[in-house]
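Quick notes on the structure that follows.
For this depiction, one protein chain was excluded, whereas all remaining protein chains were kept in their positions.
Moving on to chain A:
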Amino acid sequence: MIESQRHSYHLVDPSPWPISGSLGALATTVGGVMYMHSFQGGATLLSLGLIFILYTMFVWWRDVLRESTLEGHHTKAVQLGPRYGSILFIVSEVMFLFAFFWASSHSSLAPTVEIGGIWPPKGIGVLDPWEIPFLNTPILPSSGAAVTWAHHAILAGKEKRAVYALVATVSLALVSTGFQGMEYYQAPSTISDSIYGSTFFLATGFHGFHVIIGTLFLIICGIRQYLGHLTKEHHVGFEAAAWYWHFVDVVRLFPFVSIYWWGGI
């Protein structure tokens, strides 16, 4: 903290990233619509927008790391911001996924006459829940246990051990995503096969997407732990990743029980 400063808040410098991120989002949206309607240049604008967003994410987070880790602006008071932010973000994610489970339950609890009043609809091949889905279900909670191991290692100041624990966490995450990919590859139905396929792939696919986001978040934490960015007293980024990861691993139980198992037999 700068000597002359008499408060513990971080007054940020002006930054170009909010506007660059907004322009990237605008280009992505317009480009995405153009691409999906086969307009000329749609794919180019979409790619440009996505590259712009990825670039903004990189440089913005790079700035935050410099301000927090290197310049020490993230005092206890400042840390409250990202903590509340992370929690509220996860709450909104819960609501987001809740909508897809709602859609799935809405369609399967009282199947309409149009699909013959039965679930799964006639002719739709479903996966055996006791094969890959069951094998894949304990992997994410195990990974959640491994991230707790990493957390304890950080709190105990065991820096190397924390890296090993994060490698274990990320490895389990990758195994889980690999199984999910294999399952999709071998699946007897697609997202365009009736309301069953729509709800199944929407819910499991968005969950899988969140697993991938959480994995990237943990990989970043592993790299930062390796570089010595995280300390016993200050590791908000890791805590946010761990909270997010627990959200993702617990949520896996819902599709397994309600979509694969109850909805597939």
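Definition applied: contacts are C-beta pairs under 8 Å (C-beta built on N, C-alpha and C of every residue); 3 or more make two chains touch, one makes a residue touch a chain; residues count from 1.
The rule is short, and it goes like this: contacts and distances are computed from a predicted model.
*Asks:* According to its UniProt record, what is the protein name of the omitted chain, chosen from "Nuclear pore complex protein Nup85", "Protein SEH1", "Cytochrome c oxidase subunit" or "Cytoplasmic tRNA 2-thiolation protein 2"?
*Replies:* Options "Nuclear pore complex protein Nup85", "Protein SEH1", "Cytochrome c oxidase subunit" or "Cytoplasmic tRNA 2-thiolation protein 2" considered; the missing chain's recorded name is "Cytochrome c oxidase subunit".
*Asks:* If I consider the whole complex, including the chain that's not displayed, which of A:Gly116, A:Gly157 or A:Gly178 touches that chain?
*Replies:* That would be A:Gly116, which touches the missing chain.
*Asks:* Which residue numbers on chain A touch the omitted chain?
*Replies:* Against the missing chain, chain A presents residues 113-118, 121-122.
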